[in-house]
Each structure stands twice: as structure tokens, then as C-alpha cells.
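Can you keep this structure in mind? I'll have questions shortly.
Only a single protein chain was left out; the remaining protein chains are all shown in position.
Each chain carries a letter (A and B) given by its place in the written order, and its residues are counted from 1.
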Amino acid sequence: METLIMQIFNGFSVSSILLLAALGLAITFGQMGIINMAHGEFIMIGAYTTYVVQNLFRTYLPKNVFDMYCIAALFLSFLVAALFGTVLEKLIIRHLYGKPAESLLVTWGISLILQQLARSIFGAPNVAVDAPSFLENSLKIGTISFSYKRLFILVIAICCLVGVYVLMYRTKYGRNIRGVMQNRDMAAGLGVNTKQVDSLTFSMGCGLAGLAGAALTWIGAIGPTLGTNYIVDAFMSVVVGGAGSILGTVFGSVFIGLGGTTFEYLTDASLGKVLIFVCVIILLQFKPKGIFAISGRALED
Amino acid sequence: MRKKINSQWTTVLVILIFIFLATAPFYMSMFRVSLFGKYICFAIVAIGLDMIWGYTGILSLGHGVYFGLGAYCMAMYLKLEASGGALPDFMTWSGLSELPAFWKPFANPAFALAMVVVVPVILAIIIGYLTFLNRIKGVYFSILSQALAMILSVLLVGSQGYTGGSNGLTNFSTIFGKSLSAPMTKLVLFYVALAALILIFIPCRFLVKRRIGKIFIAIRDGENRVRFTGYNPAKYKVFVYALSAAIAGIAGALYVTQVGIISPNEVGITPSVEMIIWVAVGGKGTLVGPIIGALGVNAMKTAASENFPEVWSYFIGILFVVVILWLPGGLISLKDLPARIKKKFHKQSEQEDNEEIIPMIEEEQIC
Partner (left out) sequence: MKKMKLWKKVCALTMTIALGVSAVGCGAISEVSKEDETKAASNSTSDGDTIKVGILHSLSGTMAISETSVRDAELLAIKEINANGGVLGKQIEVVVEDGASDNAIFAEKAEKLLLSDNVATVFGCWTSASRKAVLPVFESNNGLLWYPVQYEGQESSPNIFYTGAAPNQQIVPAVEYLAENYGKKVFLVGSDYVFPRTANAIIKKQAEALGLEVVGEEYTPMGHTDYTTTVNKIKQADPDFVINTLNGDSNVAFFKELADAGISSDDIMTCSMSVAEEEISGIGASYLEGHMVSWNYYQTTDTPENETFVAAYKAEYGEGRVTDDPIEAGYIAVYLWAAAVEKAGTTDIDAVKTAAKGITFQAPEGLVTIDGDNQHIYKSVRIGVVNKEGLIDEVYSTTEPVKPDPYLTTYDWAEGLSVSK
């Protein structure tokens, strides 16, 4: 029984990590039609920012304040990644709207450059981040222990989700984003500054990736190839859920996270990965545009 | 008129490339010639990819699968020949005591060669029917093909006893009885690869000029209209997808003979995306462009990694970004450059003429 509960918790924990990684992608891909293959590298940027912040806190600030680095890290990771995203958008991405294939290839090239940049600045070997002390250990209920780190990440994921939802559906800015996504010309005609909206949306997507990177430092490795470990699963989550739908991304993350860990438990890690991807392929047969696809009237082409 | 000149240009270009490759052994060392043999195999895959992407608009990010399947079929035959009737070495140290059933027929070269084409095609037909019939297209198909590449590479790594695992299949000694490391064999294999390139290029070129080629282009530009005019796009898509899979399989088999190793590294997502990069950089939809792209990008990759082993990724990354952003038509579109530069210096009075012609050029570039 307790293994079952642990497994379910594990599944949701993995899903929350995927959600964090995929939320930014859902925005850039789903809302703007840009396939950002460098998304994994933005996660990496967030992770390295956390590493730098941790080092700064360790060197310059007294020991008892060290734990607060994680708050600063979360904010700074978001900002730094968003900054990189803005620069990227202004220089390169803005020429690629509406051209998914080109955006895929260009961002692939950018991911190579960013990886090499990380290697040149921080060196090829992995770097370590110590989790803040209040996240050590776990919550023990009976014989089951729920790691505080994973609970915290779950909380962060839910906060991000709520934040994005509120932004998209309850604010004027979010309405502008949705308007631009659904009908760019009409939105422009009604006075929305589409260029600005695009730029800020892309930055937000990248910022979310940075946030995911910060959270990931507590449970995984931080190195130049960090992004490559998460990019494929993140894309799967978005695609399975249906690009353009935040709820879809949530569903996609849960599907892949929970499904993946279950298969892994029943078989082994390699086969588990294969099986969940086979399920994704089968799912796409029945729902070619994802589960919560936004269906329009137009016979789009 | 302009189209005729362009077409002549490309034919001349292609012939020049073939001549360059054919005479390579005379002025390059054997090592470099083998490298070019490898690039030729990549060029073959690029042609197949151009058929589905450049002409039919199907962006497949998982073509490493078909390349790998063809390569593994060939490698299985080579491995059996190298083991000379005994159990291949990797099977022994993986704990197998006898040859798995599906390995046995590969001792026969004719069977192996047939499988090089048959296995990828069968998989392509299955995947093609499943996806195209369900009208999965665009980005979703691309992601699906990525999933496929990932699945195959994980499966290959996980079954060490059957496929060599992450080591792949290597350590071959002879092919059809001739030693693989003898310079003569290498030379012959190089020319075989070149011949394959030419023999695959010509029918593809032929196909795209015929009506079926026009249907491919029509599917790319307006699939619904094709459907409304009575054609079943799914059939054509499956056909061209299977064709490109066969081409990729052949390229894979030739690759193994040139390089002497195949591993899951060549099957996964990264090599598949790189294949697309070659086509994009060269210029999709032209058949010649991908050849140039494959040869050029790989040559540059080798050169950059030899001279800048620490930072060669920068070169490649910057190349991708620059070419795709500023030369959307790929390197092949540079052949219009002289004409465009000349145009800049034309007098004002000829502007009307130019305005007529320029839209035509842009239309061609979109192809």
C-alpha cells in the first residue's frame, strides 16, 4: 500500500517538474507557434543562475542568511532567463513567427551556441548546488516520507500554473495575448501592439523555463547538457495536451509523468520510456491535435 | 526563360559536384576520401528528406530511424561475416549462448541487402498509414517522428545482447569476402556510394518533374485543395514517405561500409535533426541544395572540430542561425545573387521591368 502511495506521489512529482518545464513551452509553442528547441537551454540558464546566486550568497553574506538564496534564485532565474529570451526574441525570433520549421532549426543552432557558452564559462563538468537547509529531509506520515524538496516543487508548479492562468484569462494583458494568438490582424486592427505582446510573451515563456531550471537544481545535475534531458519530454507534454491550451499542458504533463513512472515501476526505466512514448503515438492517432486541442472553424492549412 | 536558365544552372552545378567527388581520390588522401564517402551517404539521406520535406511539406524529425534500420541490417550481415560462423563477440559477453533467430538469415548477403530496403519501407508504410490517414500533420507529425526516433534508440540501447547496445555494431573485417581495411576496397566502396548517389538523384529528379512531383508540391502548398480536386493526399504522402525511408535505409547501409560502425547515436533525435539542417542549409525543394548542404555542413563540421576541438560547436550553431535566418532558400539560393546584384545597378527607367521579374524570383525562393 505504501509503495502505491509513494508511486503516485512520485508520478505527480515528476509531472510537476514536467509541467514547470513545459509551461513556458506551452506559451511559446502553443500561443505563438514558435518551436523553441533552445527551451532546454533556458532551463539550463535558470539552473546556472541559481548556482551563481548560491555562490554569491555563500561568499558575501552571513551563513544564517544562506537559505534565503533560494528565494532570490527563483526570482533571478526567472529574470535572467526572461532577459536572454528578450534578447533572443528581438534579434532572431521575431523574424520567425508563423514559420515553425525555420524556428525549429534556428533555435537548434542557438541551443548549440548556448550549450557551448555554458561550457566555456562554467566548464564542462557538472556543478553542485546545495539545497537550502529547510528543504532537507522529508515529511513523514506513518512510514511514508514525502521529500520536502519535491513538495516545494509541487507547490511552485501549482503557483506558476495559477499565475499563468490568472494572467491569461483574467487580465487585460492575457486577453491581448489570446487575441493576438487567435487572430493577429484583428487584434492589431483593434489597437494591440502585437510586436510588444509577442516579445513579452516569449520572454515570459523563457522566464518560466528559467524558474523550472532553478527548481531542478535541487533534484538533478547542473551541466551544459541539462537542457537536452528535458526538452523532449516537455515537447511531448505540450503536444499530447494540445498546443495552445494550458489545461492541455497540465494534462499532458500528468499523463507522461504518472504514466511514465507507472510503466517504469512495472517494467524498467528503458522499457517504461518506450511504452509511454508508444502511448503518446497511439493517443495522437485518435486526437491528432492533442487532447484539449483548440478547434477552430477554419479548415486550416 | 528564367526558369530554364535556373534549371540549366542546377544541372551544371550537379554535374560539377559529381565530377568533384569522382576525382577526389586523385588529389585527396584515402582518409579524406573515406570522409567524403561518409558525406555522400549523408547526401543520399538528404535527397530522400528533400523529397518529403522540400517537395511534400512533411517535416520528419526522426529519419534517423530509417537510416539506422538500414545500417543495422547491413551491419548484422557484416558482423556475422566478421565472426566467421562463431557467435559475435558482444553476444558472448552479454551472456547469450546462441544466435537469436532473427539474426540467422542475415548471414546471407542477398537477404541482408534486401532487408536494408524492406525493413525501413515496411515501418514507413505502417507509420505513414497510421498518421497520414488520421490527418496528423505539421508540427504534430514532427513531434511524433521525434518520439519514434527516441523509442528506437532506447530500444537499441536496452537490448545489448541483440543489437550491441550502446556500443552498436562494430569491428567488422570483410565484406563479400574482401577485407574492409584494404585501400582498394575502400576505394571501391567510395565509388559505390557515389554511384548510389547518382542513381538515386536521377530518378528523384525525374519524379519531381512529372505530374506526381506536381502533386507533391500541391500537397505541400494546399493539401485541402488537393483533396477537393479528387486526389487522396494520404496515398501520395505514404508513397513519398516510404520512398524516403528506402533511400535513408540505403544510405545507412552504405554508411556502415564507409565508417565501420553503427550505434544508437546515429539513430536518435540529434542526428535526425541534423539531417534536416543539411537540407535546410542547402536549400530545400531543389534536390541539389540538400546534396550541397550535406557535403558542406559535414565538411565544415569536420574541419571546425579538427582545428578548434574546444569550441567548434559555436561555428556550427552560428552557421545554422545565419543561413536559415538570412538565406531562407538555403545556400542554393545564392545562385540568384549575381542577378540580384546586377539588378541593383539598373537605371530608374527599367524599374517597371524589374518589378515584374522580382516577384517571380521571390516565388521561386519560397519553393
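Here is the rule we use: contacts are C-beta pairs under 8 Å (C-beta built on N, C-alpha and C of every residue); 3 or more make two chains touch, one makes a residue touch a chain.
No experiment lies behind these values; they were computed from the predicted model shown.
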Quiz prompt | Residue among A:29, A:48, A:218 or A:292 touching the omitted chain | solution = A:218
Quiz item: So which of A:116, A:201 or A:253 would be touching the chain we can't see?
Solution: A:116
Quiz prompt | Selected residue (touches chain absent from view) among B:172, B:201 or B:216 | solution = B:172
Quiz item: For the full complex, which residue in A:147, A:176, A:237 or A:253 touches the chain that was left out?
Solution: A:147
Quiz item: At which residues does chain A meet the chain that is not included here?
Solution: 3, 6-7, 10, 13-14, 17, 115-116, 119, 123-130, 136-138, 140, 145, 147, 149-150, 218-226, 228-230, 260-261, 264-265, 268-270, 272-273
Quiz prompt | On chain B, residues whose C-beta touches the chain left out of the figure | solution = 29-32, 34-35, 38, 89-90, 92-95, 154, 157-158, 160, 165-168, 170-172, 180-181, 183, 259-263, 265-266, 296, 299-300, 302-310, 312-313, 315, 318-319, 322-323, 325-327, 331, 333-334, 337, 340-341, 344, 358
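We take it that only the chains that are shown with their structure count from here on.
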Quiz item: chain A to chain B: how many Å between their CA centres?
Solution: 32
Exercise. Enumerate the contact residues on chain B facing chain A in the complex.
Key: 53, 59, 61, 130-131, 134-140, 142-144, 146-148, 150-151, 154-155, 157-158, 222-224, 269, 273, 276-277, 280, 311, 313-314, 316-321, 324-325, 328
Quiz item: Which part of chain A faces chain B closely enough to touch in the complex?
Solution: 29, 35, 37, 92, 95-96, 100-102, 104-106, 108-113, 115-116, 120, 232, 235-236, 239, 243, 270-271, 273-274, 277-278, 280-281, 284-286, 288-290, 299, 301
